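What follows is a set of notes on a single structure, which appears directly below.
Moving on, here comes chain A:
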Amino acid sequence: MMAEWIDRILYPHPDVDQVYADRPLVPNKVCPQCASTEVARYQIANHLGPRITLTCQECLHVIAVERPSTADSWPPFRAVAYDWPASPAERASRTQLDSGDTPAG
Partner candidate 1 sequence: MRRFRLGVDVGGTFTDGVALDLDTGELLRTKVSTTPEDQSTGVVNLLRTFDLDPADIVGFHHGATVGLNAVLTRSGAKTGLLCTSGFRDLLDVGQLYRPDGDDLYDPQWIRPHQDRPLVHRRYRREIAERLLDDGTVHEALDLDQAREDIEFLRDEGIESVAICLINAYADDAHEKALSRLVNELLPDAYVQVSSIQARAGEYKRTFSVVLDAYAGPAITTYLRNLRGRMRDAGYSGDLQIMQMSGGLRTLDSTIEDFPALTMGSGPVAGILGAEFYAGAALDDASLVCVDIGGTSTDIGFVANGRALVTDNWEADQGMPLGVATVDVTSIGAGGGSIIRVDDFGTLTVGPESAGAVPGPAAYGRGGTEPTVTDCYVLLGYVEPSLFLGGAMDLDREAALAAFEPLANRLETTPENVAQAAYDLVNRDIVNATRAKAFDRALDVRNYALFAYGGAGPLHAVATARGHGMRRVVVPYFPGGFSAFGMLTSRPKVEHVTPEMRSLAQIDPETLAMRYADLEQRATADLVRQGVDPSQVELERSIYVMYAGQSWDNRLPVPNGPIDQATLDGIRQATDEHYDHVYGYAAPELGVSVTTTAVTGHGPAPDLKLPKITTGCAEPVATAVKARGAAIFGGRKYADVPFFARSELLAGNRIDGPAVIDDELGTILVEPGCQAHVDAHATITIQW
Partner candidate 2 sequence: MDKHEFASEFFLSAPDVEKTYGLDLTTAETIRAGLIEASRHMRTTLMRGAFSNVVREVLDFGVSVHNVNPDGSTEMVAVTEGCTHFAFTHQHMVNMVLDEWGLENLGPGDTLVCNDPWRGSIHFPDINLIRPVFVDGELAFVLSDASHLTDIGGPVPGGFNSQATSMFEEGLRIPPTLITSGDVPVRSTINLILENVRTPMHALGDIRALFGTLRVGERHLRQLVDSYGVKRVKSGCAYTLDLAERRMRQAISAVPDGTYSAAVLLDDDGSNTAGQPLRMQASARVGGTHVEIDFSGTDSQARAATTTCWEETNRCLVGPKVTLDPRHPMNAGAMRPFHVVAPPGSLVMGLPPTSQSMHTEVGAKGASLMLKIFGQMLPDRAVAPDSGSTGSVVYNGTDQRHGHDSQPFGGVTCSGGSWGGTPTGDGISHNTSPIFSTSFTNVEYLERDTPMLLRGISASIDAAGAGKFRSGFPAFVAFESRSDDTVLSFLLDTGRFPSAGLRGGGPGMSTYLMELNIDDAGGFTQWNGLLPLDHVEAIAGCFGDGGQPTPGAGWGAGKAQTLKLSAHELHKGKIIVCYQAAGGGYGSPLDRDPELVRRDVWNELVSLDFALDGYGVVIEPGSLIVDEAATERLRAELRGAGESGWAPPPAHYRSWPRTTDDLAQLRARALRTGRTTVNS
């Protein structure tokens, strides 16, 4: 368990001189636009931030874009407490709103 989160907050310095992105091909996927099987699933940033895309490498048609899962390790950094629940202090205002005590916005 411990190995997982620490891998995403501290990294060793890369031991390569140049860095290249991985674009692993997804087997048995066909591009709906050009029928190629060169469909890859890889890490990108779109306008909303870190995402995973399924894009045809032949014609560049974007088949799908989804939020990364934990297994994707993307973006590289993830906070230790990312999945922890918020404490009452952190969400005091929201709690008050939800309970109907504050005039809402």
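Basis for inclusion: all candidates are chains of the complex that A comes from, given by their letters.
Criterion: a residue touches a chain if its C-beta (ideal position, glycine included) is under 8 Å from a C-beta of that chain, and two chains touch if they have at least 3 such contacts; residues count from 1.
Computed from a prediction, not measured in an experiment: that's the story for all the values here.
K.L.:
For chain A, which of 1 or 2 is the touching one in this complex?
P.N.:
Candidate 2 is the one in contact with chain A.
K.L.:
Looking at the complex, which residues from chain A come into contact with candidate 2?
P.N.:
Contact set of chain A toward candidate 2: 9-11, 13-14, 16-22, 42-50, 53, 55, 59-62, 75-77, 79, 82, 86, 89-97, 102, 104-105.
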